[in-house]
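For this depiction, one protein chain was excluded, whereas all remaining protein chains were kept in their positions.
Moving on to chain A:
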């Protein structure tokens, strides 16, 4: 109700506003009521995760999942981070976390470096045939990964990188290329052409223009690319499980192995703490980046 009361003033005092409405119009009650209920539904799983991870097992067995914890304990978090077992290793999710960091950081840097230079070449230095390869790249983004899984296994094995983090970084860079190249190509093409021409007249070359003009002008799009890549690579499961060994599994794979392991007593609080820990990095990126995340989605979704 209070939400509905607050509405009318701001909706009505804009210069192009409509005629003023009654505060508690039926429309507002229905609109805000629905939105509120839906918002609660979307937030519920997050709430349950947090609440469950802070309870002890006896409390979980007695109470129900929506009840707030009576006695808050951080033991499940400690256990999930440092003691939970996968296979023979009992050093918790921390191993997966650091693997994921070691995968995500170089992958983000490498894929963005390749794709930005590539998009720049496509936008400003077009050569014959470039569009053909670019089209193949974009069409390739729609091919199910399953089709290319095994050929990549063979390629990685040939160059001796199968089962290593370097190999996985390479795979992430390859599959990040279509969307990132598109992103950068469209952005660079939208910059005023005069800038490029002026730099050319002043004698700057390919790399000079890229480093001294394009790069400093394109920080927002680089941030968008970083957001897309961090969340995408951190959340990856398929490539991690296919191209690395158990010791090097990223966090998502290890999380799945911890929670869905068939041995032992199920510790739901530890499972939820582990799940929350894994989701923390992308959630942090999401809540900090705000509108840029939405922009990244729009860039990823709407083709050029």
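The rule we apply is simple: contacts are C-beta pairs under 8 Å (C-beta built on N, C-alpha and C of every residue); 3 or more make two chains touch, one makes a residue touch a chain; residues count from 1.
By our rule, contacts and distances are computed from a predicted model.
*Asks:* Select, from "(2Fe-2S)-binding protein", "phosphoenolpyruvate--glycerone phosphotransferase", "Sugar ABC transporter permease" or "GMC family oxidoreductase", the UniProt-recorded name of the complex's unshown chain.
*Replies:* Looking only at the record, the undisplayed chain corresponds to "Sugar ABC transporter permease".
*Asks:* So which of A:43, A:70 or A:105 would be touching the chain we can't see?
*Replies:* In the complete complex, the chain left out is touched by residue A:43.
*Asks:* From the listed residues A:101, A:117, A:161 or A:217, report the one that touches the chain absent from this view.
*Replies:* Checking the options A:101, A:117, A:161 or A:217, the one contacting the hidden chain is A:117.
*Asks:* With the missing chain put back, which residues of chain A would touch it? List them for me.
*Replies:* 3, 6-7, 10-11, 16, 18, 31-32, 34-35, 38-39, 42-46, 48-49, 52, 60-61, 64-66, 114, 117-118, 120-127, 130, 133-134, 136-137, 139-140, 142-152, 154-155, 173-174, 177, 181, 189, 193, 196, 205-207, 231, 234-238, 242, 252-253, 255-256, 259-260, 268, 271-272, 275, 278-279, 282-283, 285-287, 290, 293-294, 297-298, 301-303
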